[in-house]
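A protein chain is absent from this complex, but the other protein chains hold their places.
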Amino acid sequence: MSKKLAIIATKGTLDWGYPPFILASTAAALGYEVQIFFTFYGLQLLKKKMDVKVSPLGNPGMPMPMGMDKWFPVIGTAIPGMQSVMTKMMKAKMKSKGVASLEDLRDLCVEADVKIIACQMTVDLFDMNHSEFIDGIEYGGAAMFFEFAGEADISLFV
Amino acid sequence: MSKKLAIIATKGTLDWGYPPFILASTAAALGYEVQIFFTFYGLQLLKKKMDVKVSPLGNPGMPMPMGMDKWFPVIGTAIPGMQSVMTKMMKAKMKSKGVASLEDLRDLCVEADVKIIACQMTVDLFDMNHSEFIDGIEYGGAAMFFEFAGEADISLFV
Partner (left out) sequence: MSKKLAIIATKGTLDWGYPPFILASTAAALGYEVQIFFTFYGLQLLKKKMDVKVSPLGNPGMPMPMGMDKWFPVIGTAIPGMQSVMTKMMKAKMKSKGVASLEDLRDLCVEADVKIIACQMTVDLFDMNHSEFIDGIEYGGAAMFFEFAGEADISLFV
């Protein structure tokens, strides 16, 4: 019987969107049965048109590309427009390094039969609509997460 | 024998306070034996008078209520007073959607016999006092967490 990985994906930023998709696709490639429960801000990662950004604030440990942390101290990251500049630079850097985009990694997970569940409570809370999300996903609550996680070899809250 | 869920709750904000209590109360309702170890900023969630706020900074993925993200770009969230405005709006939204308050969810966990442990090291570090915290909780260290987590079916770091 194959091993099982359960992930709760709760964050909706460009950087924190990577761990769930990288872990899930890697585990699937290793033969794991994988399920991701997207909830809270993590629902952003299931939108058809993903519009996520790097959050420079609150990540002082982030080595910013091209030494920007030297030019712009913390206050700099709060300048209007800086966040989208950072996001573009991060995307360019990742592309130049051959790192797949979040959309590509998400596709990879779907193709690898990673089961994707969106938290219906969060959908309701933020007045979201199922039509905003990619196809082929299920909707459910925390109880659905436990059904799988209770039998999983690894459970991670990301 | 019932399944076991171990949670480490490390964050003390209005938004990140929800996952530990929602997961714990759901699991308890499903028959799990549940234990939460509150440490670091998570200790805020055990105060008798909970005074937690949404952190708009660092959550660019958060769909702000009423399109506020359109009116106030990142810099807006650093305006003095904005944080408490956001917190009030978030609370109002949750209430209007029938989402229980953190206090209610915490009560629910206590009633469902979720075992609550507060990290004594953190209490000492921040000069906190046991009288600030709700009754019926235990105090201990990381070793106490492992005693339970080592036998748990699911362990989550929130």
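The chains carry the letters A and B, assigned in the order they are written, with residues numbered from 1 in each.
By our rule, a contact is a pair of C-beta atoms (placed from the backbone, for glycine too) under 8 Å apart; a residue touches a chain by one contact, two chains touch by 3 or more.
Being a predicted model, the structure only gives us computed values, none of them experimental.
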Check each of A:Ile22, A:Met50 or A:Met144 against the chain that is not shown and name the one that touches it.
-> A:Ile22
Residues on subunit A that touch the omitted chain in the whole complex?
-> 3, 5, 15, 18-19, 22-23, 26-27, 29-30, 32, 57-63, 73-75, 78, 93-94, 97, 99, 153-158
List the subunit B residues touching the unshown chain?
-> 6, 8, 10-13, 39-42, 44, 52-55, 57-59, 78-83, 121, 124-126, 128, 141-143, 146, 149-150, 152, 155-157
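Keep in mind that, in the parts below, only the chains that are shown with their structure count from here on.
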At what distance in angstrom does the C-alpha mean of subunit B lie from that of subunit A?
-> 21
